[in-house]
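Structure incoming, see below.
Omission of a single protein chain aside, the complex is shown with its protein chains in their original locations.
The block that comes next holds chain A.
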Amino acid sequence: MKKIINDPDEVVSEALAGMAQAHPDLITVRTKPDYVVRADAPVEGKVALVSGGGSGHEPLHGGFVGRGMLSAAAPGAVFTSPTPDQVLAATQAVDGGAGVLHIVKNYTGDVLNFETAAELAAAEDIEVRSVIVDDDVAVKDSTFTAGRRGVAGTVLVEKIAGAAAERGDSLDEVTAVAEKVVRQVRSMGVALTPCTVPHSGEPSFELGDDEIELGIGIHGEPGREKVKLQPADAIVETLLTAIVDDLPYAEGDQVLLFVNGMGGTPVIELYLAYNSARKFLSDKGIEVSRSLVGNYITSLEMQGMSITLLRLDEQLTELWDAPVSTIALRRDA
C-alpha cells in the first residue's frame, strides 16, 4: 500500500482538520463526535439537510456542505457508516427550528445508524424526516438483497433538496422534492481496478488485468458481473441501456447527465465517456439539458466511473440551477 498518510487510524480526523483549515469561509469541522457543518449554521427558520456515510468518497459528503446544499455531514471511518451520535450531533447543530431532513444512501449500515439517530433526535423534539436514496439499477430490487444501493444520484438529491431548503420551503416540501428526485434518478457504475482501504492495507477485491466489474456500488462491491475490458462506447452502452430501460427514460425526455469518476480515472476519460453517452442518448431521442462531469462521489483511488440520469422537469431544473456554495460544487447567482 502506497498512500500519503501518517497513521491509518488518523486518516479521517487529519483529513477533516485539513479541510477545515482550507475552507474556513464555507465549513466548520467539529470533533468528538466528528461532523462537518456549514459555517453559518444553524440557519434560523429554514429546513436543514444532514447527510453522511463512510469516508473515502470525497468530496461526498463534506464537500457538499454549504449554502444551497447540505447543512451538515457526518463522516464515518473509511467505508464505514457514521455512528448515531455523530448524526445526532450534526442534526442538533443545524436544527433551525424548521425541521431536519436526513438524506441516507441505501446501505444497511447507513440506514440502521441514521434510523437510530432519527429516533434519538425525535426524543429531543427535533422534527426529522428521512429520504432513502436507492438509484443503483445494478442491484435487483427484491427480497433477495438489501435493496438497491444509493450511489451517485445522492449528489443530485442533495443539490436539489438543498436549493429547496435554501429558498425557504417547508420540511414537507423539501422532503417531497427529495423523494421526487429519488423517483426520477438512476445510476450504474463500473470498476476497472480495486482500491485499498488504509486500515486494511490490501485491495478490497480482485480484478484481472483485462477484467472490469459491471454494476459496482461505491466501494467496488459487485452488482452484476465481471467481463473483459471493452471500448468506452461499449461500456457506456451497457450502463446506459440498463439505466434507460429501468425507469424507463423515453424519447422526448429532458435529462441531467452525470458522469462521475470513482477517484482513479483521469478526467479526460470521463469526458470521453460523456461523449459516448451523448451519442447514445441522442440516438434514443433523449435530450440532455444539464450536465455534471467529474469526481464527485469516489472510492479512494479506484479506477472506474458511474453514469447517472435524472429526468428533469421545470421544478427540478430550476432547483438544480439555483446558486450553491460548497467546496466541490459552486454556482453563483
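Definition applied: contacts are C-beta pairs under 8 Å (C-beta built on N, C-alpha and C of every residue); 3 or more make two chains touch, one makes a residue touch a chain; residues count from 1.
What we mean here is this: contacts and distances are computed from a predicted model.
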Practice task
Would you kindly match the missing chain to its UniProt protein name, picking from "Cysteine desulfurase", "Translesion DNA synthesis-associated protein ImuA", "Carbohydrate ABC transporter permease" or "Dihydroxyacetone kinase-like protein"?
Solution key: "Dihydroxyacetone kinase-like protein"
Practice task
Looking beyond the chains shown, say which of A:Lys46, A:His102 or A:Arg149 touches the absent one.
Solution key: A:Arg149
Practice task
Have a look at A:Ser13, A:Thr28, A:Gln92 or A:Thr116 and name the one touching the chain we're not showing.
Solution key: A:Thr116
Problem - Among A:Met19, A:Val50 or A:Ala77, the residue in touch with the chain that has been omitted - result: A:Ala77
Completion exercise
The listed residue (A:Val50, A:Leu70, A:Val197 or A:Ala242) that touches the chain absent from the view is A:Val197
Practice task
Determine and list the chain A residues touching the chain excluded from the picture.
Solution key: 33, 54, 76-85, 107-109, 112-113, 115-116, 139-140, 143-146, 149, 197, 199-200, 202, 204-205, 217, 219, 221-223
